[in-house]
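Here the complex is missing a single protein chain, while all its other protein chains stay put.
All chains are identified by letter, namely A, B, C and D, in their written order; residue positions are counted from 1 within each chain.
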């Protein structure tokens, strides 16, 4: 899974029937320094996330599993809201 | 899922039987600034998309699910036409 | 799916039983300008492709679906021969 | 699979029911020189890993298989603790 922050949403009236009812959130991947990393993706919200919240999202076929609709063509889903995360020891290479 | 814009199409007479009847659209990935990002892909159209339209597409095994043909060897499918999208708050890093 | 051009083949006598009989073609990904993009891959030929032909190939678990052998450990397959493709309108960004 | 080192953990109270009870570890990918390579990911711990330990992790749909819960939306899982690894012969190109 990856960490991201929700930055917006997409509206699409004409879409696959199995996507009806899902909230499509634009999610910016972030790293452990909370800096952006890579391009935003569009993820289905399965955790009640709002703009500005830090989230955990899943990609690939497991994302559709979160939707509990085996016919939903979904490859990215928000599955948790991050309370906190901690990097206890940054890795400094071979010791 | 990702956002893209349809820029063309591919014609292939000799192909897998389970691809017959599908429209194969060349789709350019775009970011939230509507700039191109990365290389175009070939996606099966499941949303009635036309050249110039902004779309949502799915990749990987979930794309085949959109085709409702479990034998279709498809790894990218257009599943929605974007009406609008909004970035409510651009992410500016840790606050 | 992606576009590529077949540039060679691989011979492997010792291999998974479920790969026996498949032609393993070295396929160079190309973009819409027909320039090379990224590294060549090894794809199972399911479309009767020959060296020099432009093809459509599928990657990931859907590639194995093209082989019609559910036990074949295949993650890339050629599923069509490109007759033509056209980029009707190159995307020039937000208008 | 890939090699990584566990550097921290994520806490998420609001999350998919099928993620409840899993330890979510921030894992930094490393290469054969034990240097960092690419961005950290969030992996479900299925091997009793602790911070600072070198691990093997799996990504994609196979990660969920490690959890033995077919409804868990998981795309990365730690499946082993590395005792040692050895690069017997570094590859120096065509000979």
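The working rule: contacts are C-beta pairs under 8 Å (C-beta built on N, C-alpha and C of every residue); 3 or more make two chains touch, one makes a residue touch a chain.
On a predicted model such as this, the values are computed, not experimentally measured, just so you know.
*Asks:* Over the whole complex, note the residues of chain D touching the chain we left out.
*Replies:* The list for chain D reads 1-3, 31-32, 37-38, 46-48, 56, 58-63, 65-66, 68, 77, 79-91, 93-94.
*Asks:* Since one chain isn't shown, list which residues of chain C touch it in the complete complex.
*Replies:* Output for chain C: 5, 7-16, 19, 24, 26, 28, 30, 33-36, 39-44, 51-52, 60-61, 63-64, 71-76.
We adopt the following convention: only the chains that are shown with their structure count from here on.
*Asks:* Please tell me the distance, in whole Å, between the geometric centres of chain C and chain D computed from their C-alpha atoms.
*Replies:* Once rounded, the distance between the two centres reads 30 Å.
*Asks:* Which residues belonging to chain C are in contact with no fewer than two other chains?
*Replies:* Residue numbers touching two or more other chains: 61.
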